[in-house]
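Omission of a single protein chain aside, the complex is shown with its protein chains in their original locations.
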Amino acid sequence: MSTADGLLSSVTLVLGGARSGKSRHAEALVRGAGPGPWAYVATAQAFDDEMRERIARHRADREATGPGGWRTVEAPLDLGAAIAAEPAARPLLVDCLTLWLTNLMLGQRDIAAGIDALEAALAARGAPSVLVANEVGLGIVPDNALARAFRDEAGRLNQRLAARAGRVHFIVAGLPIVVK
Amino acid sequence: MSTADGLLSSVTLVLGGARSGKSRHAEALVRGAGPGPWAYVATAQAFDDEMRERIARHRADREATGPGGWRTVEAPLDLGAAIAAEPAARPLLVDCLTLWLTNLMLGQRDIAAGIDALEAALAARGAPSVLVANEVGLGIVPDNALARAFRDEAGRLNQRLAARAGRVHFIVAGLPIVVK
Partner (left out) sequence: MSTADGLLSSVTLVLGGARSGKSRHAEALVRGAGPGPWAYVATAQAFDDEMRERIARHRADREATGPGGWRTVEAPLDLGAAIAAEPAARPLLVDCLTLWLTNLMLGQRDIAAGIDALEAALAARGAPSVLVANEVGLGIVPDNALARAFRDEAGRLNQRLAARAGRVHFIVAGLPIVVK
């Protein structure tokens, strides 16, 4: 699998904390990459009212800042397949990898296979792909083992994609620190 | 409100985690901005002994590092009014916005109105203003809804002020990363 190891120069990883402005920054990168329509691959699943509200607010923000042209695809679990189904020349945003990882863990899916499929789908694209992920490892060690396991998986996923991405931005208060 | 949207070039936002050295860095920026007296606008309220001790330690650190000249103003809630009452030519430090936000939430004050008043007061000043704020969104999602709501508000406040500030520094272990 030689393509699984090389640099994916058209991929940008956007990392940041909660409410850091990472989604907005990522959307601007995709809009700036070329004319729409752009693919918005949403991984969120609304389990409760708080989540439903958050999803609706993000969607409203997106529609308010863009001139339209976003095509939303829901991909809570089969992310690689969803990306592979998009036209290869269409700029694409995945928001976000950390929720997707949560979904895989809750659904007891094969995480390694999911990441392999994601990377293969990204490698097959020509247009820019921007991936949003949360940095969750900079607080105190969580009390419960599940949270620690999740934190470890999320950190490993971020490291793996950061190693392969052409660009990595770490967002602080809406502003990017260019890490790569 | 045209002044509410423009860049506030004399404002510096200093972001960082707990015990990251952000207050010390901010104090050095204010002292370096010109001769004293400098205004120290403190937002902390001492609810318990731990907090009282922390406030006293910060004050002792401040007096130990500066050649004097700090004029302390307490502004746990009406921050905009406190800043507006200071001489416009006096360098000023606000420490910190995140505690102020906590006070507004606990006191059930109007947060949007408070931020508007803060920005208007900053826009009316000529001298440098340095604002300290905590970054709190880089850990695991908190268990309780109030902590999540606070984290969201704090992130939004940081984004808003970072967009308007002339300079933004992110502090790690006492050292600044220049973000803007």
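Going in written order, the chains are labelled A and B, and every chain counts its residues from 1.
In this section, contacts are C-beta pairs under 8 Å (C-beta built on N, C-alpha and C of every residue); 3 or more make two chains touch, one makes a residue touch a chain.
As the structure is a computational prediction, the values presented were derived from the model and not from experiment.
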item: Candidates A:L7, A:A81 or A:L138 - the one touching the absent chain; value: A:L138
item: Residue numbers in chain A that touch the chain omitted from display; value: 13, 15, 17, 135-141, 145, 148, 151-152, 154-156, 158-159, 161-163, 168, 170, 177, 179-180
item: Contacts of chain B with the absent chain, listed as residue ranges; value: 16-21, 50, 135-140, 142, 147, 150-151, 172-175, 177
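Going forward, only the chains that are shown with their structure count from here on.
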item: Where chain A and chain B are represented by their mean Cα positions, the distance between them in whole Å; value: 32
